[in-house]
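Partial view: only certain chains, each at its native spot in the assembly.
Naming follows writing order (A, B and C), and every chain is counted from residue 1.
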Amino acid sequence: MEPKILTDTAGILKNIPRTGWLQRGIPPSVAETVAEHSFEVASILAVIAMQAEGRLDKEKMLIMGTIHDWGEAVAGDIPRSLTNRLGKEAKSRAERRIMRELSTVSGFRILSELFEEYEGRKSDEAIVAKIADVLSTLRQAEAYSARGYNVGDILEGCKRELTALIETLKNKDLRKVVTGLM
Amino acid sequence: MEPKILTDTAGILKNIPRTGWLQRGIPPSVAETVAEHSFEVASILAVIAMQAEGRLDKEKMLIMGTIHDWGEAVAGDIPRSLTNRLGKEAKSRAERRIMRELSTVSGFRILSELFEEYEGRKSDEAIVAKIADVLSTLRQAEAYSARGYNVGDILEGCKRELTALIETLKNKDLRKVVTGLM
Amino acid sequence: MEPKILTDTAGILKNIPRTGWLQRGIPPSVAETVAEHSFEVASILAVIAMQAEGRLDKEKMLIMGTIHDWGEAVAGDIPRSLTNRLGKEAKSRAERRIMRELSTVSGFRILSELFEEYEGRKSDEAIVAKIADVLSTLRQAEAYSARGYNVGDILEGCKRELTALIETLKNKDLRKVVTGLM
């Protein structure tokens, strides 16, 4: 096992601003980093974990929230404008390939499995982790909007995506917990 | 329950650079934020969780790593130079009071309980969360040192603290996992 | 005498952003540093000194304005949100202790005496130095407010504090000079 490969990879994200903000005029010295965003995702999931009851595998959900952007240390933060051109499929394929590679060189097979589950929205845990991802983005977009940055398309996109994601949650109690965070 | 109070509090940490770096000359535009640090802590704990077997309550450990600095949104990042003067007791008292307050206004009693356990190093989970905190600081200090910043006292302090913390771990397997990250 | 201890201490403030701004969303790369703030305080006091006539000890007033935040090099910039919880007394006690310590190690007894006078608002010079401190904060808050940052509570707090401080000035001419700066 080479756990340091993973922590070094995560460490790089402390230095990567999110491309979507940069493209909309938020200066690099100001824009949220991927690490800051991922911390907010983890915080939202911690709040959900402290509240939710029942059959949720909280450990899995918390880990998915923390690792979901590790691949960006290798790929950079691929913006939606590129994803739209490559196709969502190609982007997902590239990120899954990177995570498999990280799995192999570090010896953590579980890493790639968790990412596949997350990326495929294959469980309520994966869906909630994705909801936290979108919710964190939405909040940051609201803050930038108040300062005069033109991030309207991200705001709208996040709202639509949240509505769609919540509908796919099977666990009704979980839906309520998540809705309480909006 | 007012979960938004907690996520708003966590969100502030995306904007708070760690005071220890600032005091040693790392510019505010460059210094790691508390959120970036906490993300690294969470990442280290995720790596440990994916590796460790047996009786560890991983969910608890992961949440402790994520919340351990939320109080700094209210208190600012109190530097060691102030702690040394107020006494470790006074600092810990202030932070625990803030977390109790956050618990009360948000209605999440568990938040304060987890922080008490963390702050008191009352379990292996708490000790490992603290180890991740110190390890993340050590790595950042090494990076700053390579760029000509004088952070030698922090480097030394972290190394001493790590050695001491590892010795207090009861679970032998866990010691091995943690040592593998150094 | 070890004057370099003092100038090194002051030098650290060139790198410490004011915590109150950070908590309200002003990014670390953008937020005013304590040194920048203290320069504005010194500038306001220089303008007052060039204008005021009569019994004012201007040298003392100018020095108080320059040194009033040196303790933050050791303590960090303790935000109002922490002061409110520790009590104003505890904060003042910590800062006075730090200044006494700086006095002792540098051999400048006068430093601690001046800070005590300032902190206790024990003379018109001390009150005017505090007014300059609050006025500088008010102006910066107005600038941040115009850019969409939510600093309304600081704006209001500064205005109230200024009114209260001006009323405690004994020297009527000085009141007029100070009011002319609003």
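Quick note on the criterion: contacts are C-beta pairs under 8 Å (C-beta built on N, C-alpha and C of every residue); 3 or more make two chains touch, one makes a residue touch a chain.
From a predicted model like this one, the values you see are computed outputs, not experimental measurements.
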Can you report how many copies the full complex contains, not just the 3 shown in place? 6
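Just so we're on the same page, only the chains that are shown with their structure count from here on.
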Could you say which chain's mean Cα position falls nearest to the mean Cα position of the entire protein shown? B
Chain whose average C-alpha position is farthest from chain C's own: A
Need the CA-centroid distance for the pair chain B / chain C, whole Å please. 31
If you average the CA atoms of chain A and of chain C, how far apart do the two points sit, in angstrom? 42
Touching at least 2 other chains, the residues of chain B are 29, 33
Can you check the complex and tell me which residues of chain B touch chain A? 1, 3-4, 6-7, 10-11, 13-14, 29, 32-33, 35-36, 38-40, 42-51, 58-59, 62-63, 66-67, 70, 108, 110-111, 139, 180-181
For chain B, which residues count as touching chain C in their complex? 12, 15-17, 19, 22-23, 25-29, 31, 33, 73-79, 81-82, 85-86, 94, 97-98, 101
Applying the document's contact rule, which stretches of chain A touch chain C when the two form their complex? 29-30, 143, 146-148
